[in-house]
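Only one protein chain is missing from this complex, and each of the others stays in its spot.
Right after this comes chain A.
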Amino acid sequence: MSIGHTLLGLLESGPRHGYDLKRVFDEKFGHDRPLHYGQVYSTMSRLLKNGLVVVDGIEAGDGPERKRYAITEAGITDVERWLTTPEKPEPYLQSTLYTKVVLALLTHRNAADVLDIQRAEHLRSMRILTDRKRKGDLADQLICDHALFHLEADLRWLELTAARLDRLREAVTR
């Protein structure tokens, strides 16, 4: 996720202080990973340097979180461009999982075990997400669903690979 674009977008509804930006970000997008203050300042100083925000006021007291930022026209254009540009679909070719399986075959280890151990771990994560989804609000549900669908895709790959292990062994050890 682009933290810069997200913080910029949060400024579209009006100027905010650094601490306020962090608070809103954590509340809406932080879920597992709240921002560090350091990330907020380094991001804001980059946006400032690129003319996407301006300092609109400074509160009494010290610390950079006291600065109030406002978005510029260029900033709004930048958010607009980000939102309308599709993300690159990540094909995850040559994933770690693939490497592990091939390496297990090459070294005459039990590749089915490698797949099964991963499979159990994936399903364990899916249980935790499902539980969280069940107890959460709509935002939680959507976020968990995104993760669940990705884990499910991995799991299907694990199944399919397990079913083709003999052929893969032949191919890689030839």
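What we mean here is this: a contact is a pair of C-beta atoms (placed from the backbone, for glycine too) under 8 Å apart; a residue touches a chain by one contact, two chains touch by 3 or more; residues count from 1.
Please note the rule applied: contacts and distances are computed from a predicted model.
Considering only "ABC transporter ATP-binding protein", "Sulfide:quinone oxidoreductase", "Glutathione-dependent formaldehyde dehydrogenase" or "Acetolactate synthase small subunit", the record for the omitted chain gives "ABC transporter ATP-binding protein", by its UniProt protein name. Considering A:I3, A:V54, A:L155 or A:L168, the position touching the chain not shown turns out to be A:L155 (whole complex). Only one residue from A:L48, A:L97, A:L123 or A:V172 touches the chain missing from this view: A:L123. Contact between chain A and the unshown chain involves residues 113, 116-117, 119-123, 126-127, 129-130, 134, 148-149, 151-152, 155-156, 159, 162-163.
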